[in-house]
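One protein chain omitted, others in place.
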Amino acid sequence: MSLPKASELPIGAVIPEPGSTRRNKTAGWRTLKPVIHDDRCVRCQLCWLYCPEGTIVEIKGVFKVNGRTYDTKYEINYDYCKGCGICANECPTKAIEMVPEAP
Amino acid sequence: MQKTKLVEALTGNYAAAYAVKASDVDVIAVYPITPQTTIVEKLSEFVANGELNAELIHVESEHSALSAVVGASAAGARVFTATSSQGLELAHEILHIASAMRLPIVMAVPTRALSAPISIHNDYGDVMNARDTGWIIYIAASAQEVYDTIIQAYRVAETANLPAMVAYDGFLMSHTVEPVELNDEEEVRKFLPRPLRPYTLNPKRPVTMGPLASPDWYYEFKYQQATALREAYKVVKEVDALYGEKFGRSYGVVETYRMEDADYAIVTYGGAAYGNAKAAADMARERGIAAGVVRIRLYRPFPSMDVLRALEGVKAFAVLDRAIMFGSPAEGPLYKDIATAMFMHGVDKPAVNIIHGIGQRTMYVEDMYKIYTMLKERPSKEVVFMGVRV
Partner (left out) sequence: MKVYYKTLRDLPREELFAPGHRMCAGCGAAIAMRWITKTIGPNAVIVNATGCVEVTTTPYPETAWMHPYIHVAFENSAAVASGVEAAIKTLKKKGRWDAGDSKVVVIAGDGGTYDIGLQSLSGMLERRHGVLYILYDNEAYMNTGIQRSGSTPKYAWTTTTPVGTALRGKVQWKKDIMGIVMAHRVPYAATASVAYILDMVNKIKTALDYTEEGPTFLHIFAPCVPGWRYPENKTVEIARLAVETGYFPLYEWDHGKLKLNPPSNNHLDKSKRKPLKEYLKLQGRFAHLTEQEIAEIEKELDAYWEYLGKLTQL
């Protein structure tokens, strides 16, 4: 890949594209991968609350789990999850399991 | 063109303050230091009287003064700050950042010697230590020129997207009164139209300023910056010419005095050195030496070709420096610049580096006359510390 020339870059090293670190997928940082077992999830929102990467996504809809109906569901965007395990550590029902990444 | 002439008796510092007022500056951050202080006092007065509609930030240091105007300029305001000596040193870190972020800040620097020992008096140790920080640097030689140059500097800075410093002799100019012709402020505002800035901090158009650059990127930005400062030369000349057309005064980048047929020249900067060198040239000419003076008005970007052209016909010349760059091959900063320019363009002739006026040591006209006789009798390449007891 050839990088842009000095004359092609914005002046003063300004970055005109907000949120552009999204181009940098951090999936490769993980050694452990969080897996949400939806049947054990009570929708307490704590994993979503504490994820440092903001990669736990809240999905709206109608979800029937073990005879209960919820209006949300939590999923992980594995593109950016760094595998820190905070979500699993904070989950009150142990619904999140950290499993080794396939080597 | 100006309708009526308004002439006021002003010190160099007041001339600077009047120029800031005429330029309709939005944010000012200044910290007191002798000999700068009377600028911030005058500006405070203008703001207090409602003559200047600006936010005046009474910062707690010069480091914060420059930082605050960096923030304000990044947010899109026209800004001003001023300092001298220790204050410029304290702000030094931010000098580099301001130019690298390409912010059109204008700063006045009535120059002053650096500690230690502490001296409130004049020399150019402060500005010369800031000469390679990426700023456009003017050195003015009269209160009128201070006024005109600050106005020009806004136009140049906002065109080149670079900060500009307007330096002049502390005390010798900052505190001495001269007649200054003031422009019609409406006309100044037309001369400074606030061009659209490439990037500002605005929630409607969010950008990131001041990021981290890896070895893959850093050099390109430094190259951009180096090129921009070189190219600012043209902008300085154009703006000076436009200003001349509109307000009837322009200065060029290098000013010469009796150089047409001169055999010997003194090259220098600032009001006191230039004034006395001119008097010495007159004296030398009365005594049969074809003497002339070259004054550097634009110090950065350095006008190499203009200087070499001005010195083309001389047999020998002296560079009168009012600052000491310790341990350099020659201690005078301007001398080093001219020597480099000569070397690069294949010019070789006797050139003496005179160090004088350090800590406002009096530079007598007689001293300067002696420089001419020295050039004539003993043309050489050496550094002479003049006016010091050794």
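First chain written, first letter: the chains are A and B, and each begins at residue 1.
Just so it is clear, contacts are C-beta pairs under 8 Å (C-beta built on N, C-alpha and C of every residue); 3 or more make two chains touch, one makes a residue touch a chain.
Only a predicted model underlies this, so the values are computations on that prediction, with no experimental measurement involved.
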Neighbouring shown chains of the undisplayed chain, as defined at the top: A, B
Of B:22, B:68 or B:82, the residue in touch with the unshown chain: B:68
Options B:27, B:113 or B:192, residue touching the unrepresented chain: B:27
Contact set of subunit A toward the excluded chain (per top definition): 13, 15, 17-26, 29-30, 44-45, 49-55, 58, 77, 79-80, 82-86, 88-90, 98
Interface with the unshown chain - residue positions in subunit B: 26-27, 29, 53-55, 57-61, 63-65, 67-77, 79, 93-94, 97, 101, 200-214, 217
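Basically, only the chains that are shown with their structure count from here on.
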CA centroid of subunit A to CA centroid of subunit B, Å: 54
Subunit A residues touching subunit B - in the complex, by the definition given at the top: 3-7, 9-16, 18
Residue ranges of subunit B in contact with subunit A within the complex: 100-103, 161, 198-199, 206-211, 213, 216-217, 220-221, 223-224, 227-228
